[in-house]
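== chain A ==
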Amino acid sequence: MNSFDIFVLPFAIGLYTLLIVFFAKVFDWIKHLPVGDRRKIGRGIRSRKLFGVVKEIFLESLIHRRIFKVNPLLGYMHMSLAFGWFLLIVLGAAESKIYGRDLLNTPWDPIFFKYFKHDTNEFHSAFFNFTMDFLLLFVLSGVFLAYLKRIYARLFGLKKTTKHIFFDRLAIISLWLIFPLRLLAESLTSGIYHNGGFLTDGLGSFLAGFMPVGHLEYTAWWLYSLSVGAFFVALPYSRYMHIPTEILLIAMRRFGIKTTTTFTNFSQIEVYSCPRCGICIDKCQMTSALGNEKPASVYFLNTIRAQKVKPGLSFDCMICGRCEQYCPVGISLMNHRLVQRNKLISNGYNFQFLKNGIPEKARIAYYAGCMTHLTPSIEKAMIKILEKAGTDFVFIDKDGGACCGRPMMLSGNFEGAEKLIEFNRNNILKSCADILVTSCAICYKVFKSNYDLPLKVLHHSEFILELVKSGKININKSGLRAVYHDPCELGRGSKVYEEPRELLSHALELVSTGYDRENALCCGGSLGNIMLGYEEKNKINAAVWKEMMVNDPEMLVTACPLCKKTFNKNAPVPVRDIAEIIADAVQISPVKPNHQLAPEQIAG
Partner candidate 1 sequence: MIIEGKKTVWSQYQKNIAGDHYFYIRSCIRQNLFPGSETAFMRIMQQELGKDIFEDANHTTCTGIGYHTDIVPIETTMTVVARLFALMTERGYENMITSCITSFGVLSEILETWKEFPETEARTRDFLKKATGREFKVPKDMAHASDIIYKFRKEIGEKGIRKLINAKTGEKLRVVEHIGCHYSKMFPQKGVGGAEFPYVLIGMIEDWGGEVVDYPERRHCCGFGFRQYFIKANRGFSIACSKKKFESMKPFKPDFIITNCPGCNYFLDRWQYVISEMEGKTYGEDQNGIPVLTYEEVAGLVLGYDPWDLGMQMHQVGVEPLLDKMGVEFDPAKKFLGKNGNSLGVPEKPNVLNFCC
Partner candidate 2 sequence: MNQDWGYGINKDRQIDFDRNDRRLAEYIRKYVPSYKLCISCGACTATCSTANLTDFYNIRRLNIFLMRGEIDEIAKHIDKCMFCGKCELVCPRGVNTRQVILIMKEGIKKIKQNEQL
């Protein structure tokens, strides 16, 4: 079989360029990975984790399971393109192998197989012809949907699509052409030699009826080769780099590599794994409420990849985590934002004025947090509950204290945050408590994630629930219909979704909104966004209120003092903290106030 013609060159050049560029990059990435990360790869490859890697690559890179969860049609589109093409390559390789003369055939053999091999009359060729045509149709359906998505994004559950850079456009145009051109080329060939399946042969015969297929065939194969070649050349510089990179990412993640407070090559791999699908644009409230798409994570990652990070975009993000929650690649988007902030700011701090006091000792340490001090009703409710339940507690920051460090961290000043953490940690440990309770979702997040405390850390909603469950307090249920707003730091930040709901269900009727749990909206009061002015925050909050009110609740309950304060500004119904609800609903307790309970009795 003669399997060379000059038109294979664009394809071949493209493919080799791609392979050289990609592997050079991979080599560079791996080489400059932190030592610990490299060791993890070494260990991981030799472990059973590899099976997980393969499974996940199959599910995510080919099937696109996560996108299916966001929108089935969008998922199908991605699956048909990725999985369909993959199968075309696999089967095409198999087909060419069967007809091939050598053990190692050229890489273009399977691609231009039909051009070179006309007499496919064996038994298995019918199978291949049919299957390959079927797969081509499968892929083409995806391409058709991709066209459609550009015109009618809403069908795919998307309000906005990503605005692309030059290489993305080049790549997408060539990608859109590849499969129609393949169809055309194979059809024209089949029109001459009848070596195609139901699709290509059918179309070929049809075209042959009125076109000089013999003359057009050669040109079509040229165009096909050119389009594939162009796609491959553009790929490393376009979003499609995510296709090979994601495989690497999945493997590395499975081997236990994580993003840290510095920008490593693993972070770089995450950046390259972004497919710029644009799902994050819709999830971002900066887009939906303020009409400002620029800060969306997809564009932010673009600037990182292009090494053109600007302070504006870095700080114009609420760190609410909605984009990260829905990112099909699972990129640690919030971390990226903070790491870039860290690189941009001076990181100065001077906390010599913080002097450790000697707190009273108690079984339970209650830390209200800065924001709770601005909402004294929450503080009062908590004290009432703590006293009602007869607990032995100490109010660590009764007279105000140092900030928990989370806001500092959100500003990117990790070093300063570390100092605050160290200070507060010492204070907490000095109280010799077994349980640390806080009313602030922001403090809770940092206590859980960064304090590394050898004691149980509970958000007040979790703590009160335990009090209720253990019968230390009894609460009356009313018929009040309320919505529960998940604070970002408690919900997506700390994965506490059910405890507040369970606790509230003891006291009132919970009404759902379209934005519950993982999908909860940020109230707009975010400490993460440093660019937003007061009016913009208000605007975001007003938009959130609209969604909160869809089922006509009589009250909004939240579990974060900052959310409460933010919601209060535009409130059409009263806003209360979960602690206030319980404090009001608590029955006169049979427990004597002076009777002190062991923490295990209270908190299991």
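Candidate selection criterion: all candidates are chains of the complex that A comes from, given by their letters.
In this section, a contact is a pair of C-beta atoms (placed from the backbone, for glycine too) under 8 Å apart; a residue touches a chain by one contact, two chains touch by 3 or more; residues count from 1.
Every value quoted in this text rests on a predicted model; they were computed, and no experiment measured them.
Touching chain A in this complex, out of the candidates 1 or 2, is candidate 2.
The touching residues of chain A, when paired with candidate 2 in their complex, are 315, 344-346, 348-351, 353-354, 370-371, 373-374, 400-403, 405, 407-408, 410-411, 413, 416, 420, 527, 530-535, 562, 565.
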